[in-house]
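The complex appears here minus one protein chain, its other protein chains still in place.
Right, subunit A next:
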Amino acid sequence: MSTAEQTAEARGRTSEWLRERMSHALSELTAAGALVILFIALSFASPHFLTSDNLFNIGAQTAVIAIIATAQTMVIITKGIDLSVGSVAALSGVVGAIVVRDLGFSVWAATAVAIAVGAAAGLVNGLLVTVARIPPFIATLGTMSVGRGLVFIVTGSVGVYSLPESFQLLGNGEFLGLPFAVVLTAIVAVGVAFLLSQTRFGRYTYAMGSNLEAARRSGVPVRRHLTAVYVLAGVLVGLGGMIAASRVNSGQPNYGIALELDVIAAAVIGGASLFGGQGRIIGTLIGAFLIAVVRNGAVLLDISIHYQQVIVGVIIWAAVYFDQLRRQRLEARG
């Protein structure tokens, strides 16, 4: 290497280091900035926005989206996608409600059952992707339909009511003055963030999404590991579905329709790349919070649910577009 080249390399080093750090945090910072602006705007636009009741409400609403978006993020990092989260959350919620109402299960036992339902759905997704080799988009689209069908079958298309007050613990309960759901979200988020960033499980997750063939040839047990990611995602979706049911103290067969859009949006806004290999839980939390605030603000400002759909759709477009730009810039360098 020539001396000139060496000097140039040394000079480029500092700025490159900065750019490297920034590329990780860029979408997270953007999302956080948007969140702050939205927060300020909404506190001026609506007198109800900054009330403690409303903030408690946003917290609980964020919780469900955040927990399920955390699951979605893991799957997206592997270059997959899970469209079945809404149906599976609904199925977990109604089954959790039914075992409380009909079998007298405690809320904790019911939560365990809901999580088991989610894990089973995750296992089905995982096996469809790894063993049957169906692309994740199609595999989970099928699970979405099967799951929703099962929800209507087990409930007979009517909501599950007549639940004891204790059923509301996860969704509306408090823990040290915080919504219990927010505490659960924090535990889940810290746990999954740790798993992804500090363990071999996380390393393999990113490696598979980044270059599946390289991971396979490096001796990563790709099938087993990918299946495990879907199962773990299912566990979190089951928990999220139970919290959602608990919030309305009933099992609702229509819950979670189009929920996959909210959680995919949350993950992508937070920097998870649909091209795989990238995404962090901190970003997903910010994204989930942003989506929850958008939804909440729309309700407070009396914007109809239909316009909310439009807004979320546009947000997804924008987030994916910027993800693509970021990718192209990176590839142009290499």
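Please note the rule applied: a contact is a pair of C-beta atoms (placed from the backbone, for glycine too) under 8 Å apart; a residue touches a chain by one contact, two chains touch by 3 or more; residues count from 1.
Definition applied: contacts and distances are computed from a predicted model.
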Chain left out of the displayed complex - its UniProt protein name, from "NADH-quinone oxidoreductase subunit I", "Carbon-monoxide dehydrogenase large subunit", "Sugar ABC transporter ATP-binding protein" or "Tetratricopeptide repeat protein": "Sugar ABC transporter ATP-binding protein"
Among A:T30, A:S46 or A:S210, residue touching the chain not depicted: A:S210
Contact residue for the chain not shown (choose from A:A66, A:I81, A:A193 or A:V220): A:V220
Where the unshown chain meets subunit A, residue by residue: 1, 5, 9, 13, 16-17, 19-20, 23, 198-201, 203, 206-207, 209-211, 213-215, 217-220, 276-278, 330-331, 333-334
